[in-house]
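Got a structure for you, questions after.
For this view, one protein chain was removed and the others were kept in their places.
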Amino acid sequence: MTEKLTRQPFILRNPSILVVLAVLAVFTVAVTLLSQAYGNGTVPTSTVKVLGKTLCLALAAVAMDLVWGYLGILSLGQMAFFALGGYLIGQWLMYARTESIVAASLAGNPIPPTPAELQEGVANQIFGVVGSSDLPLVWAFAHSLPIQLLLVVAVPGLLALAFGWLAFRSRVNGVYLSILTQAMTLALALWLFQNDSGFRGNNGLSGLQNIPGLDAVDQATLSVWFLWASALALGLAYVLAAWLVSGKFGSVVRAIRDDETRVRFLGYPVEGFKLVVFTLAAMITAVAGALYYPQAGIINPAELMPIASIYLAVWVAIGGRGRLYGAIIGAALVSLLSSWFTGGRAPDINLPGYTVNWVDWWQVALGIGFVLVTLSAPKGIAGIVDHLGGIRPPRRATGEVPQPAQEAKA
Amino acid sequence: MSALLEVDSISVSFDGFRAINNLSFNIGEAELRAVIGPNGAGKTTFMDIVTGKTRPDAGDVKWGTPPKSLLKMNEAQIARAGIGRKFQRPTVFEDQTVADNLTMALKANRNPFAVLGWRPSVDSAGKVAELASEVGLAAQITRKAGELSHGQKQWLEIGMLLAQEPRLLLVDEPAAGMTLAEREQTTALLVRLAQTRAVVVVEHDMDFVRRLNCKVTVLHQGSVLAEGSLDHVTRNPDVIEVYLGR
Partner (left out) sequence: MIRPLIVLALALLLALPAAANPALEAVIAGNLDQIEKPSRRTVEPLVAQIAATGPEGLALLSAWADRSLGVTDDGRLLIVDGDAVTDAVTGQPVPGADPKMLRPNSGVRGVIESALVAGEISSPDPARRAAALASIARDGTAEHLAALRAAPAEADPALAAQRDRVTALLAIRFDPDPAARVAAIEAMSGDVGLDFRAALNPLLATTRVAAPAGPEANIARALSAGEADFPREAAIALLTSQGILQPRLTPADQRNALAANIVDGRVGGIPVAELSDPAARDRAYEALEAAGAVAPAATEAEVEAAIDAHRFFEIYAEPNSDVTDAARAAETGAQVRLAAMTGIDLGLDALSLASIYFLAAIGLAVTFGVMRVINMAHGEFIMMGAYTGYVVQTLVANRTLSLVVALPLAFAVTFGAGVILYRLVIRHLANRPLETLLATFGVSIALQQLAKNIFGTQARPLTAPAWLEGAITINDVISISSIRVAIFVLALLFLGLFLFIMKRTRLGLEVRAVTQNSGMAASMGINPDRIAMMTFGLGSGIAGIAGVAIGLFAQVTSELGQQYIVQSFMTVVVGGVGNIWGTLAGAALIGGLSKVIEFMNPANTLAAQTFMILFIIIFIQFRPRGIIPQRGRAAEA
């Protein structure tokens, strides 16, 4: 008995990790072999990009599941971190690429350009659209890939740390906290919408699909590279998340979800645990964003509007909270279905007297479907998987805050 | 006798209602104390204040030697300082196994990063097994706590408290909802625990208190009405008035 409690490797205690990694590997290899760059071309490059982006969304969903499914915080601002990651990598992508273009155009001049002229040219190119020709301070490191890569995790991490510290310290809980996270992402979005925020206002950053220094590599090849990078990030994050929630740390985190007060009386600094998970999730989400937007090619402040984060929550809810693979299933399934239905490729349904056009009706169906899932299958698709796999689902994987127990008072 | 816990004229009101009114008393090391009183006497509020859940409007609560004020500490810090609390209703983490519940409660570094790096050892596993058998849950160790019976949950919670190795144990109505046999077991356990640490039992049930055979503090309207042995306080006319005159 003692042996059983102590010596079981964590991978063996979590067989789902191996399954997920295997599925991910098979999927990535299969797409590669069917791609235009490395295979027979059955899967067009645009689809490879969609699949790569879907992996990034799944990665964000895994982080969301950590925060919501395990820690019990329904964060309606996760996509703020996602978009921040995208913006931060986008700064380098856009700067470096514009710099090479400007350098090429200035090379025709009789006098070679000074660094200041080069920078001015770049600033003019990037910010002419918002009527400015100065490089804002927030672009100070845009020329350097290593620094921007560091910032991709550091800035969202610090934001999450600061926000979380403020919110958790004052013990804001439940729906209050959800509203506050929503306010956070809205504030950020509104800030970025301004022309003088230094991020090109509602134009956002564009041309991100062109990777500086890789001009010779075509998009078909790049799309496969990004698919691999996204799959790798998802696999690593999955293992990390699974490790995090499996041990004593995971125990405490789930205990906080179920009864925060009791955990405090056990002597655990609840705020510290929340901060660690919230910040880590923000960093994972930021990495997902940094991989997503080079595949999407463009990012603008609309990506930070609260609705995007709510959709993320919806995916996780449909996939199944408190189950990491549930988050992946939910994100992949719903986002792929959404783009299929709203892409106009789904066949219309001809009813007598009315034609149901999916572009118009998908949102309605999704909304109603989501209500039905919440009502009848609160554990989502993962609940069905658990049922089929004979895994006993947890009794209270609801991520609810405990109700004020008035009768417990004297 | 040096006091382990010194409650010094604390007061607290909710919306004008004075739940605790200038309450003072001391608990010594390795002392067993019963706190009784009618509904609304302020028993639970007293525990809330000691454990950091409620802040008093006035007064101070000092802990240990040299005395340190508990009022500047939060719940977790107070728990780490060595004050354990058993709630009225059993509160265990139903989603997790008995072993997980006990492991979480084991005395260890509570820092998040230390917890992250914590690995089960033969030692810790042995302790968990030992605690489980002590509270009679050895057979249930891999079961989810949510599947236990009410009494078993009570025992699991007591086991978790023991795992914390507190110097002071606050127990809120331990006998509520227990069978006679379970009560006897509980009494024996509390008496045994009080040999190595201070135990404060809040209870309604006079029979149960009598079996504990310890010093009794009677609370009424937020302050101490009487203190002494059970026989002593039950002869006190004020106490009789409060208990029987109603």
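Labels for the chains are A and B, by order of writing; each one numbers its residues from 1.
By our rule, contacts are C-beta pairs under 8 Å (C-beta built on N, C-alpha and C of every residue); 3 or more make two chains touch, one makes a residue touch a chain.
Being a predicted model, the structure only gives us computed values, none of them experimental.
When the omitted chain is restored, the residue from A:Q78, A:Q148 or A:Q182 that touches it is A:Q182. Residue-wise, the contact with the chain that is not shown comes from A:L375, picked out of A:L137, A:L375 or A:L388. Listed here are the chain A residues that touch the chain not shown: 74, 109-117, 163, 166-167, 169-172, 174-176, 178-180, 182-184, 186-188, 190-191, 193-194, 196, 306-307, 310, 313-314, 317, 360-371, 374-375, 378, 398-401, 403-409.
Definition applied: only the chains that are shown with their structure count from here on.
Remark: chain A and chain B have CA centroids separated by 44 Å (rounded to whole angstrom).
Against chain A, in their complex, chain B makes its touches with residues 39-45, 51, 53, 74-77, 79-80, 84-85, 87-89, 91, 93-96, 99-100, 103-105, 110-113, 115-116, 118-122, 124-126, 128-129, 141, 144, 146, 160, 164. Contact residues on chain A toward chain B in their complex (touch as defined above): 1-2, 5-6, 244, 247-249, 251-252, 254-255, 258-259, 261-262, 264-270, 272-273, 275-276, 394-397, 405, 408-410.
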